[in-house]
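To start, the structure under review is shown below, and the notes come after it.
Selected chains only, in their assembly positions.
A and B are the chain letters, set down in written order, and residue numbers restart from 1 in every chain.
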Amino acid sequence: MDFASFIGIISGISLIVAAIFMGGGVDSFINLPGMMIVFGGTLAATLTTFQMKDVFSAIKAAAFVFSEEKKDPNDMVSTMVELCTLTRRQGIVALSKLDVESDFLRKACNLIADGTKEDLMRDTLNIEIESMKQRHYIIQDIFKKMALYAPSFGMMGTLIGLIQMLNQMSNPETVGPAMAVALLTTFYGMLLSTLLFNPIAGKLRARTLLEVISLEIVFEGAISILQDNNPLMVYEKLSSYIPAKLRRPMQQRMMTGRNIG
Amino acid sequence: MDFASFIGIISGISLIVAAIFMGGGVDSFINLPGMMIVFGGTLAATLTTFQMKDVFSAIKAAAFVFSEEKKDPNDMVSTMVELCTLTRRQGIVALSKLDVESDFLRKACNLIADGTKEDLMRDTLNIEIESMKQRHYIIQDIFKKMALYAPSFGMMGTLIGLIQMLNQMSNPETVGPAMAVALLTTFYGMLLSTLLFNPIAGKLRARTLLEVISLEIVFEGAISILQDNNPLMVYEKLSSYIPAKLRRPMQQRMMTGRNIG
């Protein structure tokens, strides 16, 4: 569970609900047709804007964003340094027998073991990273667009309410409550945009940045192994991705390449 | 038929119409002069902004966007791997006899068969891709600008209505309905922008991204054929454009180059 997101969403909704309760009943803030216009309209415009499979991926990603998944870049640095040590001892063919979890790392290992030339390997791995970035970007973009559409549908709901109210202004006593109902959709739109869609887009971007760093460590490490750099240099280069304070010192263990597999 | 767009447009309009019906008659939401200002004005400003042939292309593209056209990048990867196998067996001249559908692929094949140097081929194919991107971008830009112009004309319509109402404020009873009419154009402008123009621009961008990936697979594949890389390497490189889960494994069939033409 991503603790920050959990606290953020819960406390944000609590604050809004508390503010509503302090000023009177919560009844006047619930309006089903208004919710349908804002939420349904946003979803409708989003489906029109994107491809259906991307919208499904986005919904899955939104659920995923709140599940904590610790990925310490230090681990990836250690792994690459160990792989470097391993190849220096047992040759590059050793990489083809390894059982690694990450698709990207496995591809890099196979390419090295197959004796791929540096240029081709750079191209291949770069295409992987860029394609991944672009796919993630589309998912973030879906939530960014939803954050734009929601307030628009909120305002459209308010306009519909106002126009209906102005046409039936015979009874001045109903003007207040009618206008209150009209304003509700604007409120819904802003709430969805500010407390849900924008934050999800932001969190997804943070995830992408982390994942890209991880892939770049593999990329630069693989190039270094191909160039037969020594493990110390590989460690110096790859640890540069990590802030100095959080860097794990190079362990002797790494130099002997024992804990892979 | 693009299913997502279809559902999106239909459900979006249904939601708005339902909301209008629930609050009274639909009559007070139909105002022909208002529609003319918003839709006509948007079209007028768009014609002034762009070249007429680009506007026509945009209208055609908008119709096209809702017709499903499945292009699986996996097919293009298979094709390029097969072409690679073919040239290894029969020489690059074999490419000149192939009957391929895509203009871009045919051009790439001809260039290889003519023995073009790598630099010149990179330049030529890059110009194709960049020119295509720019043309598509202009079409998307037309809908983005329409999404900006529509709310502006909506607000201008409202201002015209308000000014006329304020000048004839002798009868207070007509103020409400007059203002309702004035607000209608703002509603039209937002509806067009949020439910039509913005989503079309987004869907066109998604199409362009897909098409660019397809062209890049051809581009990188053609370069690899020219460099005489082996089919396995070509497969590894080109399949990087596709997310790992959706990648089709390299088929034996590809290696024998049987199903082209």
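The working rule: a residue touches a chain if its C-beta (ideal position, glycine included) is under 8 Å from a C-beta of that chain, and two chains touch if they have at least 3 such contacts.
Remember, it's a predicted structure, so these values are computed and weren't measured experimentally.
Chemist: Looking at 2 placed copies, how big is the full complex in copies?
Modeler: 5
The rule we apply is simple: only the chains that are shown with their structure count from here on.
Chemist: Report the inter-chain centroid distance for chain A and chain B in whole angstrom, where each centroid is the mean of the CA atoms.
Modeler: Centres of chain A and chain B (C-alpha means) sit 25 Å apart.
Chemist: Can you list the chain B residues touching chain A in their complex?
Modeler: Residues in contact with chain A: 2-5, 7-9, 11-12, 15-16, 18-20, 22-24, 28-29, 176-177, 179-180, 183-184, 186-187, 190-191, 193-195, 198-200, 202-203, 206, 209, 213, 220, 229, 232-233, 236-237, 240-244.
Chemist: Report the residues of chain A in contact with chain B in the complex, numbered from low to high.
Modeler: 33, 36-37, 40-41, 43-52, 54-55, 103, 107, 110-111, 114, 116, 120, 123-125, 127-128, 131-132, 134-135, 138, 145, 148-149, 152-153, 155-157, 159-164, 166-169
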